[in-house]
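Shown below is the structure under consideration.
A single protein chain has been omitted; all remaining protein chains appear in their positions.
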């Protein structure tokens, strides 16, 4: 039994660098199923496709949920083979709370909740979050994750600065423009919709100032917005440079003290 | 008296790294009140909420102003405990002119001006600048501030270059397009509204050229705009890299070989 | 014969740094013809120019195809002078499958396919891919290519992250907005059109949310989009820095002290 559980653990664990046929096959199968399922959920939302291929969509869904449930149970059951989750109960529980395990749970939960009496439309949409299952297999995501984590504090502050800027900018614009366009700048929350469109340079064109002062303000804010969004870009650029130069340094320079030759 | 004043100073000063319960409690209370107040001012601008919850909004405002006034008075009064503002009169005055103290004053001033006969609508909007009070507590803002200050001259020049570009571009476009669309490109200032929307790539869609030459120019300017706004991003990226590598250098230069004590 | 083939090979090969008059002349002629031809194909698509100058366009096309065919045949024929493609049959075949040779083939194929019974309109458009022939002559493209190749994995992952984000964001927005605007958010694929316009900040303005919740979501997504697109910029910025510092390092590591010859 234990040996079988260990094999299951190894077969599912994408991280241990195993290149045995069975592991690759399982990975490919699961990735393929996730992508097929994602495509099916997207297409199912198109009314005429929904009517025409209802059976196909239901079939893909059933098979997917069956396989993903099996995968989830197998992962939780075999998780105790991992040193970190050795304990049969608390170990498995801690494993079940890891991000990847939660994504796996999220992938099957909507189906079982549908069997209860929950809001069907919402659950159908939630099914699309299954696509996050593929992130498990993408190794190159790590550099990006490391850099984002390294700059987390500054990135969050930037979001805060953008939020504060949005509040100030929208309050001033509300004062300037609300009389000329009470239907579009009628309150600060409404004005914020213009603020976001301008700061992010999306500019849908449904809301824009028409008074001269409003246009001057809007211009200043659009320029300011580009300046603001230069901050996260600069942060990430410097983060990538640091992360990679540290990795190089760690690899290349096994430093020694030039005086006594002691390895540093 | 002096001991109490010192306690007040320490309890309010977020910078001295104190972790005593009372300081944390006061910080949390003030941040919470600022956020509550900001939300209230934003929601109060929505007409039907204004009617329905007028009492709540007035209550939050009164309590906030009371607390913020108390905070301001306490800060100015206890400022003399700080070495930099020792003198009872000029010290407090210099403290009152620091950016954070001015923001604190701005947070309470509108209320007292309202009691006089000033423009209510404008003062209501100014109340939102209270949200700047939270910047006092965000430590991670410093790196961004340092980098912006380090590149101040170049960032200002970039703004100047953008302004000059906007003037030139709008004057040419005015010449090209004013006959075809006299209502939208009828003068250089009016044409500048198009210029900003194009250079910043906001593109609301209320103004755009319709003549072939105007479209060619507009295309060149949109590309140029993206190039221009690459300058501040590049400046900030290089600024973050420098700032952090200097901090690393400052940290590492103090290193010694752990074996022989030779300075590295 | 062999000597002539070698001359042809040298005359056509832009890479060997030859500065002989004939090579320069051929390069200039071919670049000029590509640019002339590109301009002609673009202008030919304008109906009234097509009618008026049909003869000229046909003439340019005929001459171009004749020259480009000659060039292609000469390149394939003389390719065996290059060490890498020595073999008369497999060498030439391998040469014919290199990106530049494929572009050269693509430049003449449409003409010959037109002589068969293929879709004329499509082939006319394909003719414009001839413009890619100029990339052969642009040496400065290499740094950009090297950096993109160096960061290939991360750039691809970023595209993947954008795709996943687009799917999730569009599915949630479909749920939120489809009842209010069934004509524009009627299915997830339709909602994706809004998703792209928002994430990329293009914001054409044909589709935008009108419900308050939709506007809040849209705002979050626009900010997120700018954050996402900061990743490739940061990657490229750090890539250029690395690539150039490596080139410097490679140059400098060969330095010696000019006084004592000690290797530095």
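All chains are identified by letter, namely A, B and C, in their written order; residue positions are counted from 1 within each chain.
One rule holds in what follows: contacts are C-beta pairs under 8 Å (C-beta built on N, C-alpha and C of every residue); 3 or more make two chains touch, one makes a residue touch a chain.
Quick caveat: nothing in here was measured; it's all calculated off a predicted structure.
**Q** Using the touch definition from the header, name the shown chains in contact with the chain that isn't displayed.
**A** Every shown chain touched by the left-out chain: A, B, C.
**Q** Using the document's definition of touch, tell me which of C:22, C:102 or C:125 contacts the absent chain.
**A** Residue touching the absent chain, from the options given: C:125.
**Q** Going by the contact rule already stated, which one of B:42, B:108 or B:237 would touch the omitted chain in the full complex?
**A** B:237
**Q** Tell me which of B:73, B:102 or B:167 is the one touching the absent chain.
**A** For the chain that is not drawn, the touching residue is B:167.
**Q** For the chain that got dropped from the picture, name the residues of chain A it touches.
**A** Against the missing chain, chain A presents residues 201, 203-205, 233-234, 237, 241.
**Q** What is the set of chain B residues that contact the non-displayed chain in the whole complex?
**A** Touching the missing chain: residues 153-154, 156-158, 160-161, 164, 167-168, 171-172, 174-175, 186-190, 197-198, 201-205, 208, 212, 215, 218-219, 222-223, 225-227, 230-231, 233-235, 237-238, 241-242.
**Q** Which residue numbers on chain C touch the omitted chain?
**A** Counting over the whole complex, chain C touches the hidden chain at residues 38, 41-43, 45-47, 121-122, 125, 128-129, 131-132, 134-135, 138, 140-141, 143-144, 147, 155, 159, 162, 189, 192-193, 196-197, 200-206, 229, 232-241, 244-245, 257-260, 262, 264.
Criterion: only the chains that are shown with their structure count from here on.
**Q** Do the two copies chain A and chain B share over half of their interface residue numbers, or under half; same or different?
**A** different
**Q** How much rotation, in degrees rounded to the nearest 5, is required to superimpose chain A onto chain C on the basis of Cα coordinates?
**A** 90
**Q** In whole angstrom, how far does the Cα centroid of chain B sit from the Cα centroid of chain C?
**A** 42
**Q** Got the chain A residues that touch at least 2 other chains?
**A** Within chain A, residues 189, 197, 201-205, 233, 235, 237-238, 241 contact more than one other chain.
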